[in-house]
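Comments concern the structure below.
A protein chain is absent from this complex, but the other protein chains hold their places.
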């Protein structure tokens, strides 16, 4: 796969993603993965489930831009981004970012960069169904700050 | 498993490690994984295989110390370290570090911290079998520097 | 025609997902906003939100970007994926 993105309603399998990411490449010394999941509590709201909307066409453009930027900044062998949309339950997987490199500092930094920019640039929106009704998730100032360090 | 370490000759399975790490915990919002692998080239040496020695007893102590330190510094839900010893081939997995947290910055930082300290503190030694004979791997100055940032 | 989309919370606030605007009516994002507010005065509070983001043809755009017929313009709140 080398460098690829996917926006999908289906779940993804971590063992499978890992196998695809390292397949046949003996130059890989370091693999870093990030998985984001729906947690049961967000800003003191008791979350039951969430609905994830995106902007088809733009989402893919932005994810590709972010991936290209990471490739330009670090020595990467492969990178893959998967983001789910639609209805998700507590404990469900939302996003996968996997990066491989010869060197661990490149893999770690690229994975953090991809997540920081995905969080602040990619057109996804979460609406949580909580015990107090449905709530659009607000922009997270920590995410905005995190994206400014790169 | 919550917080645990393992030193073993057997291989480990990433899908299984991931499943164990997140099992039944709906507070997990972020999972970060690191996998280190034997790569075919190290400092311009053509690597065929490697032999990994450790200091039984001390290794477990140090890994436990590092894990305790990470728990004290960040809000972690679970963390697991697996390190292999013995004879390894190019493409084999060497080390696994997995961390879960409610927050991605905690998971990323703890995973990097664990790897930086494992690299500079845990008593493992690599001897590479290369096309030019066998070579003890030298201390990596970059690793020492990386461990000083924490 | 220019295709105008409202996404996520903004769609619910405006009660509109999409509309078509004749290209001669607008020359930039800024004038498109004025045109929309002229037709729907109660949209002003939402469209004047300084946090609102705008994309033209699937890339982020500033208010002074010139628009032409066939363009797709989207207005949406700060993103919250990941």
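Brief remarks follow.
The chains carry the letters A, B and C, assigned in the order they are written, with residues numbered from 1 in each.
FYI, contacts are C-beta pairs under 8 Å (C-beta built on N, C-alpha and C of every residue); 3 or more make two chains touch, one makes a residue touch a chain.
Treat the numbers as computed from the prediction; the structure is a model and nothing was measured.
Hidden chain, full complex: it touches shown chains B. The residue touching the chain not shown here, chosen from B:39, B:54 or B:80, is B:54. Interface note for the absent chain: among B:14, B:47, B:76 or B:95, the touching residue is B:95. By the touch criterion stated above, the residues of subunit B touching the omitted chain are 36, 52-55, 57-58, 61, 83, 94-95, 115, 118-127, 136-140, 143.
Please note the rule applied: only the chains that are shown with their structure count from here on.
Graph distance from subunit A to subunit C, where chains that touch are one step apart, equals 1. Centrality by C-alpha centroid: the chain sitting nearest the overall protein C-alpha mean is A.
Of all chain pairs, the one linked by the most C-beta contacts is A-B. The geometric centre of subunit A is 27 Å away from that of subunit C, both derived from CA atoms. Averaged C-alpha coordinates put the centre of subunit B at 49 Å from the centre of subunit C. Inter-chain centre distance (subunit A to subunit B, centres taken as mean C-alpha positions): 23 Å.
For subunit A, the set of residues touching two or more other chains reads 36, 115.
Those residues of subunit C in touch with two or more other chains are numbered 82.
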